[in-house]
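Can you keep this structure in mind? I'll have questions shortly.
Removed from the display is one protein chain of the complex; every other protein chain stays in position.
Letters A, B and C mark the chains as written, and numbering starts fresh at 1 in each.
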Amino acid sequence: MLTLTRLDLTEARTLITAAKAKAEEIGVPMCIAVMDESCNLIAFERMDGAKVPSITIAIDKAFTAAGTRNPTKGLGEASQPGKPAWGVSSTIGGRMVVIAGGLPVASGGAVIGGIGVSGGSPDQDLEVAEAAVAAFVGG
Amino acid sequence: MLTLTRLDLTEARTLITAAKAKAEEIGVPMCIAVMDESCNLIAFERMDGAKVPSITIAIDKAFTAAGTRNPTKGLGEASQPGKPAWGVSSTIGGRMVVIAGGLPVASGGAVIGGIGVSGGSPDQDLEVAEAAVAAFVGG
Amino acid sequence: MLTLTRLDLTEARTLITAAKAKAEEIGVPMCIAVMDESCNLIAFERMDGAKVPSITIAIDKAFTAAGTRNPTKGLGEASQPGKPAWGVSSTIGGRMVVIAGGLPVASGGAVIGGIGVSGGSPDQDLEVAEAAVAAFVGG
Partner (left out) sequence: MLTLTRLDLTEARTLITAAKAKAEEIGVPMCIAVMDESCNLIAFERMDGAKVPSITIAIDKAFTAAGTRNPTKGLGEASQPGKPAWGVSSTIGGRMVVIAGGLPVASGGAVIGGIGVSGGSPDQDLEVAEAAVAAFVGG
C-alpha cells in the first residue's frame, strides 16, 4: 500500500480566504478552486461579479497544477510552438490549462494539492494564487 | 432588459455552513454545491472523507434543482417508468439528477439558485439540503 | 492534512492476476480494471477475445466501487424503479455502473481502491471480482 498526504478542507478554505483577500485588494472578482493531490475538487468559490468561463478555467488550472505538480505558467512556456509540450493544452478534453494562475501546494516535499485562480489577467490570477500559497505556507 | 435576483457568495456560504453543520450532526461527510439561477456554480465544499463521485453528483443536483426550480426528488417520481419525465435522467449528458438531495433556493417568489448535497443516503442528502435552505430562509 | 492509504501497483497486479485465473477457469475472457481510492486508474487488462464495450464498463465498475465504497450490485438494487437511488446509473456521464462486477478493496477498515470486471454475465463478472478480492485479502 501507498501512504499519502492531502490537503484537508480547513486548509483548502485557508487558501481560498487568502486568495479572496488578495483579489479584493487588487479589485478583481475571481474564481478560486482547490484540488487534492489526486485531482479531485475540495472547494470552490466564485466571488460576486466574477466571469462564468472562469469557473471552469479556475477548476482546470487547479487540476493541472495539482496533477503536473508544477505551476501552470511553466506549461505555457513549454507548450509554445516548437517546444516539447506543444499541444498539451488540448489534452484531457482541454482540461490541461497552460495559462498562469495555477500553482501546486506542497508540504514536506510532497505535492498535497493545487490551487487555480481565474478572473483577471493571467498575471493577476497568478498574483492571487501566490498570495494564497504564501498564506498556507506561513500558517 | 431583464432584471434578475441571484444568490450572492455570502448567501451561498451561509447555505454551505448550515449544510455542513447538519452533516456533522448526522455523522456523514458530504459534498455540498450551490448554483445560481443561471445554473453556474457559486461555491462548493467536500467535507473530509466524502466520496469522490459525490463531487459531481452534488454539483449536478444543484444544477438540476436550480435549473428546474424544483426539488430533485420530485423529478425522481416524475421519471419513473410510464411517467411523463421518463428518461430525463440521461439528458444533458446525465447532468439531470433525479435523486433526492437537490433543492431550489427562492426569495420573494423567485428561484435565485439551488443547492445540491451528496454523500449519504438520498434521505440524508435531502435532510442536509433542507437544513441549509431553512437556515437561509430564517436568516 | 489528511493521511490516506492506497493500493499500490504490485497489489493491483495481484488482483488482476487472480481475476484472470478465475476468468480462465470459467472460460470467459474478461476486462479487469483496478482504481485507487480517489478513482484514478492503476492498472487494466483486456484478456484476448474480451469484448470492446467491456473495456469501459470494467473501468467504470471499478470507478463506482472505489468511489461509493460498495459493491456495484447493491447499487443496482438501490436504483430499481421506485427505489431511492433511481436514476443514479446515468449520473457522472453514465460512469456510475449499477451492474454486478465491481467491488471495493479494503484494508484495515478503509477502502483503498476498487476492482471492476466485465465480459461475462453479471454473475460471472462478480465471481471473477470476488476471486480477485479474496486473493488480495489472503495475500
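We adopt the following convention: contacts are C-beta pairs under 8 Å (C-beta built on N, C-alpha and C of every residue); 3 or more make two chains touch, one makes a residue touch a chain.
Keep in mind that what you see is a predicted model, and the values were worked out from it rather than measured.
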Legend entry - Left-out chain, listing which of the shown chains it touches: A, C
Legend entry - Candidate in contact with the missing chain, chosen from C:Arg46, C:Lys73 or C:Arg95: C:Arg46
Inset, instruction - Taking the full complex into account, find the residue in A:Ile26, A:Val52 or A:Ile92 that is in contact with the omitted chain. - result: A:Ile92
Legend entry - Touch residues of chain A, complete complex, unshown partner: 2, 38-39, 63-64, 66-69, 81-82, 84-88, 90-96
Inset, instruction - Provide the residue numbers of chain C that touch the chain removed from this figure. - result: 8-9, 12-13, 40-48, 52, 55
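In this text, only the chains that are shown with their structure count from here on.
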Legend entry - Centroid distance [mean C-alpha coordinates] between chain C and chain B, Å: 29
Inset, instruction - Round to the nearest whole Å and give the separation of the Cα centres of chain A and chain B. - result: 25
Legend entry - Residues within chain C bordering two or more other chains: 2, 38-39
